[in-house]
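Omission of a single protein chain aside, the complex is shown with its protein chains in their original locations.
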Amino acid sequence: MTKITADMVREHGLSDSEYARILELMGREPSMVELGIFSVMWSEHCSYKSTRVHLKKLPTKAPWVIQGPGENAGVIDIGDGDACIFKMESHNHPSFIEPYQGAATGVGGIMRDVFTMGARPIAMMNALRFGEPSHPKTRHLVSGVVSGIGGYGNCMGVPTVGGEVNFHKSYNGNILVNAMCVGLARQDKIFLSAAKGAGNPVVYIGSKTGRDGIHGATMASAEFDDASEEKRPTVQVGDPFTEKLLLEACLELMATDAIIAIQDMGAAGLTSSSAEMGDKGGSGIELDLDKVPQRETNMTAYEMMLSESQERMLAVLKPGREAQAEAIFKKWELDFAVIGVTTDTSRLVVKHKGKIEADMPITALSDAAPVYERPYKERAALTGEPSFDKKKNALESLKTILASPDMASRRWIWEQYDHTVMSDTVQVPGGDAAVVRIHGTNKALAITTDVTPRYCRPDPFEGGKQAVAEAWRNLTAVGATPLAVTDNLNYGNPQKPEIMWEIVAGIDGIGAACRALDFPVIGGNCSLYNETNGEGILPTPAIGGVGLMKDVSKMATVGFKRDGDVIILIGETKGHLGQSIYLREIEGREEGAAPKVDLGLEKKNGDFVRGLIEAGRVDTVHDVSDGGLLVAIAEMALPRGIGANVGIAALPDAIPFWFGEDQARYVIAAPFAEAEKIVAEARAAFITVAELGKTGGDRLILDDRSSVGIASLKDGFEGWFPNFMSGEEIPVKN
Amino acid sequence: MKARVFITLKNGVLDPQGKAIGHALNGLGFGSVGEVRQGKVIDLELSGTDQDKAKEELKAMCEKLLANTVIEKYEIEIK
Partner (left out) sequence: MKSAVIVFPASNCDRDAKVALEEMTGKTPAMVWHQDSSLPDVDLVVLPGGFSYGDYLRCGAMASQSNVMREVKRHADKGGKVLGICNGFQVLTESHLLPGALMRNAALKFVCKPVGLEVSETQSAFTRKYENGQRVTFPVAHGEGSYFADEETLDRLEGENRVAFRYAKGENPNGSARDIAGILSEKRNVLGLMPHPERVVDKVLGGTDGRALFQSLIENLT
């Protein structure tokens, strides 16, 4: 047997104390295969060892939560026996190394997480962060990631209905690709991963195993250095055609009652799927690797256990149902093999070529995995009111902001995604939230992803709160009742106390907001070590939110619809310019405190607005977020080219009023008679409300004094992305 | 026996991908690059040793599936 050296331990990403613990748990020196298994199962990616103690503090329960964190994805009750299953997951490091394949396999992986639970995926979202536009790699990365997401999702026939994109220099060497999948199942047909009972066949389905992505899970748990760009062989290649067949075959098998447990082979492939299934079922698993379908010759046990070949699943069947299952997979021309059996030993046993390559207690990989309470240290808070030039022209600034990288239209991206396949997309990308009808009903799901990383660096706690609040607000703005979230926590190196503080405070902020808004966390993913050469990313806890609409015909959209509607602002405006888009794009500074989120106000204002939409009284709503009030109004004018005349009497300072990023605000537009009633009702409910003006014409007029044509705003808004990308290199279709 | 099939667009069929490659190469400073046409290569392993027979068979494969003769032409190489 190979002697394990200190170098080998280090190459596997294990610390000395972790290795000492392995020796203790095993009672002997591990084999190479066992060391490999420990390294992936104890990696940050699989074990959540730095975040676990903090994640426990998140609220995960509500009467409508069927399955919280811990399974492949979370599940909520959406009435009528239907369940919505969703999750968001990162594929950051692979996407930086090979953007097309990294993003594509990220999409494939999150889809498997959802359909392995019995759901048909009905919508995809993605939250993307790239380096500054002027960075030489940015254009190539945007192009590759977008075509990778499209290439996989379009082929699967699942609409990609929205997402968000930011550019910031902190992502220059470490982009973020977070993909979210939302699926639909019947509540009595949900599949879990607990491999209960002994003597049941363990079956392998999907693609053959090759040497792809060996040690991807440990790669996702280590910082980048310039040399990692050379590590290309570890990048997996996606095959959406096979995944589409796997989806249909799995759903066909799931319609029978042959399955006890099923789990996709994601990071750390066969190792994590078998260990997690055994762990959750309280059973042991014995695998015979000679039976694993193999794409390459002479693969070792080590390679097979750690391979991250895509489009594979592991299932435990009821005894005697193998032939029935095999017939389904043969029909779909997929590999199917019985590769093992469940046991009552609680051990993971791996055999290959007549030899036992691994024999270890499964609890050593799960319960006994290390958990760290890493030290954290608060960074001095950024405070104070930033200064600004009071003489700047508001409409000129508006024009600049609408044509800036973070604010310009994302049409260039979402027109590359099939967002209408499945014929249920009621609200396409570009609105506050995507809306997808529940097939064959009048109900719909609203979906959004949100986080404002520039708030999270100065104030991780308020930033975490704000990410949740904005998701809740976006769902509310289309008329949906927010139900639950998935979180994708992207941070730097947790072994640095200031980064660990960002993580802890961020989770606390998310928890506080989720509790106050009755918006539980039902699953998620952590991506740490997002650093290159010691430079961390902005803390980016992306929140994916899902809400329910009982009557999709009442849905509100952003665009003004009629001339003469009264424009109403709900919520209080103090004019918070700290960390605002205005300050960054117009004054060129990233300064000041992040805006505070008053969760009570969020709830009060949001519930009021949602009530108006649900009652069919309002069809035009937009939440006020990045860029502030004037940007929100312009975004409402752009879709149909309907202008507005807005202003407010006795304004102390125009710039903070129009561009401040105070939270808990919405702009609505309604015909005069309805608007008068709404204003009166808001006042009666002690909700801050203001009439800003009226819709009409083809210009945006400010204070009856100055104006700008909607068409010229649109040129800048729609123009930035295609202009930026026009120098792109050739997109590669793989 | 190993065979290689080259599939390229017929002359006169617009090749936007080739054009974009040419443009990119010029942009990278390779000023000598004129027209670029791209295509694909398919490597096949065949049983048997009769090269003439293999050639016939490969021709049939190209006509039936590997190339779309409305827009593509093909060349066969046997090693």
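Per-chain residue numbering starts at 1, and chain names A and B are given in the order in which the chains are listed.
Simple rule for what comes next: a residue touches a chain if its C-beta (ideal position, glycine included) is under 8 Å from a C-beta of that chain, and two chains touch if they have at least 3 such contacts.
The structure presented is a predicted model; accordingly, all values stated were derived computationally and were not measured.
**Q** With the missing chain put back, one of A:Y171, A:W332 or A:W472 would touch it. Which one?
**A** A:W332
**Q** Which residue from A:S134, A:T383 or A:S553 sits in contact with the chain not drawn here?
**A** A:S553
**Q** Kindly state which of the options A:V237, A:V338 or A:V421 is in contact with the chain not pictured.
**A** Touches the omitted chain: A:V421.
**Q** What is the set of chain A residues that contact the non-displayed chain in the whole complex?
**A** Spelled out for chain A, the touching residues are 147, 150-151, 154-157, 239-242, 244-245, 332-333, 414-426, 428, 437, 552-553, 730-731, 733.
**Q** Tell me, which residues in chain B touch the chain that this view leaves out?
**A** 13-14, 16-17, 20, 64-66, 68, 70-71
We adopt the following convention: only the chains that are shown with their structure count from here on.
**Q** As a quick test, compute the distance in whole Å between the mean CA positions of chain A and chain B.
**A** About 41 Å separates the centre of chain A from that of chain B.
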